[in-house]
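Pasting a structure below so you can have a look.
Here the complex is missing one protein chain, while the rest keep their positions.
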């Protein structure tokens, strides 16, 4: 796909915005998981960093873009550390407030916050992953799959390190909205319709599907185990 | 090692055949692990994809072949998804039949099926990993080790995600047959004896050793802990 230089510059700026936002929300989710696990300040920072930057680093390694932007762009690092610091500073206060509520509530709130932030990160990284892959001419299939991996990679590393069941294997639709969003970006690129507006539309699409799945607790069917 | 063009084409075809078969059997093992863990359709697809394509993706990343063939060749993706679909469709029926048998049986059968499929994937990927590494002149040691990593990587990722003890750390000989097979391929290449026949011989060798180890429950010695 050919781009005129103006569009390329736009894409580059858009790329950074998508990445910084994605890193920030995923890092918040990582930091919250760390707090829930009782980890200290550095554990929080490590999980914020892993959750925020893991997906983008995997994306760049898969595309041969080394060293990955996640280890050399200070803005991405700053976004992750800011998220970790915010959670560290405010979780205590917020936790105190919610403690007056019924016992199960704070935990459920934190779990819900992780899910929503995760959905936002998923949306931002699915789109950003597909765009980066298209920019290095990886082909439509690779761009779709790398979008999916970029979106799910950070959360997967977070869950592995925190020793909890990976979100991507859980019941609700998780990887599918990411793959759909990446495929939508590939389609837009093919139709030469990739612009700031359509890119944010793709982000909203992934976020919407994922939040709907979480809210309605949509489950995919399981393999039959009992006779019908 | 120099090849005439005809042999190269043969190797390329052979490579795809080895990869598609390896992806398929490893994906079956991943899907079965997912079903045993009670995961839904997408969990099955994710574990099938991870188990089937993980090893080859790690191989390509280690060799600098980006984007990896596992994310851009639709045949490999199709093999993984077909395996996941088959397990999803037929596991219920098969499970119903075996449920009439003593209670412990279905589980033991699934465990055994995972082991055999795993052995086949191990054999196919050990050989394919070594061949790809030799094709990019990685040297004999690197080709042997990358063969071993390719063979064990997918199963390792599967076990990490499914939160079960990695097969590669378990008691029976696992990584060793893979390394032996990869070393055998390196030797064949050195002697200019690499052909369709000898490659399949190497696959049979790894599969045979591994199945023998599983069947006879061959254990490697442990570090002494009690006084002799």
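Per-chain residue numbering starts at 1, and chain names A and B are given in the order in which the chains are listed.
By our rule, a residue touches a chain if its C-beta (ideal position, glycine included) is under 8 Å from a C-beta of that chain, and two chains touch if they have at least 3 such contacts.
Remember, it's a predicted structure, so these values are computed and weren't measured experimentally.
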| item | value |
| --- | --- |
| Candidate in contact with the missing chain, chosen from A:18, A:44, A:138 or A:209 | A:44 |
| Listed residues B:114, B:149 or B:206, member touching the removed chain | B:149 |
| Residue among B:17, B:168, B:187 or B:211 touching the omitted chain | B:168 |
| Contact partner of the left-out chain, one of B:41, B:133, B:151 or B:194 | B:133 |
| Those residues of chain B which, in the complete complex, touch the missing chain | 61-64, 133, 138-139, 141-142, 145-146, 149, 156, 160, 163, 165-166, 168-171, 173-176, 219-227 |
| Positions on chain A contacted by the hidden chain, ascending | 34-35, 37-47, 57, 61, 64, 66-68, 71-74, 77, 87-88, 91-93, 95-96, 160-163 |
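Everything that follows uses one rule, which is that only the chains that are shown with their structure count from here on.
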| item | value |
| --- | --- |
| Chain centre separation (chain A, chain B; CA means) in Å | 30 |
